[in-house]
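All protein chains but one are shown at their positions in the complex.
Coming up: chain A.
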Amino acid sequence: MKIVVLVKHVPCTLRGMTFGVDHTLDRAARRGQLNEADEYAVDQALRIARRRRDVQITAVTMGPAAAVGALRKALILGADDAVHVLDDRLHGSHALATARVLAAAVGRLGFDLVLSGSASSDSGMSAVPAMVAELLGVPVLCFADTLRVGEHRVQIGRDDGAGLQVFAAALPAVVAVTERCGEPRWPTFTATADAHHKLIRTWTLADLGVAGNDATTTVVRAVTAQPGGATPVLLAGDPTVAAIRVADFLAVHQFL
């Protein structure tokens, strides 16, 4: 079984980040890490590998040179090898362009199961896994709170607020897992040392035969700083009024 895990290199913190002149996030000189939800995805792949002998786990990322850090972490956590799609033309790619590149890379690798985190901590669109599946023409199971993989079938549990729902699909499929699917194990020292000997391949757009970021599908017009940043809504005064406002808030967010 071939498992491809899509991972992303994200900034450690979003505090104090700024936008560059081309309206893209200024990621240079920021410390980065493997996106947290993607750690869970790698760990889920490892859990599948523990139960069967034929599992090959490949981590795939697309990003600037520094993104190799995310792949190294994925290799430490248990991936067998990794692919880095690196090309200057990919700078500032939006979700659909990213999905096209990743779908091409996954298609080239071949797969039975594609895993990824359900959202990145920097953009949080949750769009790429679903788009990749749509472009590959395979079923997608997004926001998996639990994951179970059988011989030819994958099954997820998902709690959207209106109770638990269980969905199933035949392999090959794409699954995006949330951080609720189970804490990843700490890597052993041996795994950390071994990771240095694992293979990281670098592919360019020419290798994949993809056009890249030419046809832009979203254009940023303006970016304005908000002094003070996000100001949380603070309620004070009459407890009854406050309680009703909290209930309204919960209802809008569909928790009631």
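Basically, a contact is a pair of C-beta atoms (placed from the backbone, for glycine too) under 8 Å apart; a residue touches a chain by one contact, two chains touch by 3 or more; residues count from 1.
Convention: contacts and distances are computed from a predicted model.
S.K.: Tell me the UniProt name of the left-out chain, picking from "Branched-chain amino acid ABC transporter permease", "Cytochrome bc1 complex cytochrome c subunit", "glutamine--fructose-6-phosphate transaminase (isomerizing)" or "Electron transfer flavoprotein alpha subunit".
M.R.: From the listed options "Branched-chain amino acid ABC transporter permease", "Cytochrome bc1 complex cytochrome c subunit", "glutamine--fructose-6-phosphate transaminase (isomerizing)" or "Electron transfer flavoprotein alpha subunit", the omitted chain resolves to "Electron transfer flavoprotein alpha subunit".
S.K.: Which one, A:Met131, A:Ala195 or A:Leu208, makes contact with the chain that was left out?
M.R.: Going through A:Met131, A:Ala195 or A:Leu208 one by one, A:Met131 is the residue touching the chain not shown.
S.K.: Considering the whole complex rather than only what is displayed, give the residues of chain A touching the chain that is not shown.
M.R.: Listed in rising order, the touching residues are 14-15, 17, 19, 23, 25, 36, 94-96, 99, 124-131, 133-135, 138-143, 145-146, 155, 158-170, 178-183, 215-226, 229-237, 239-240, 242-256.
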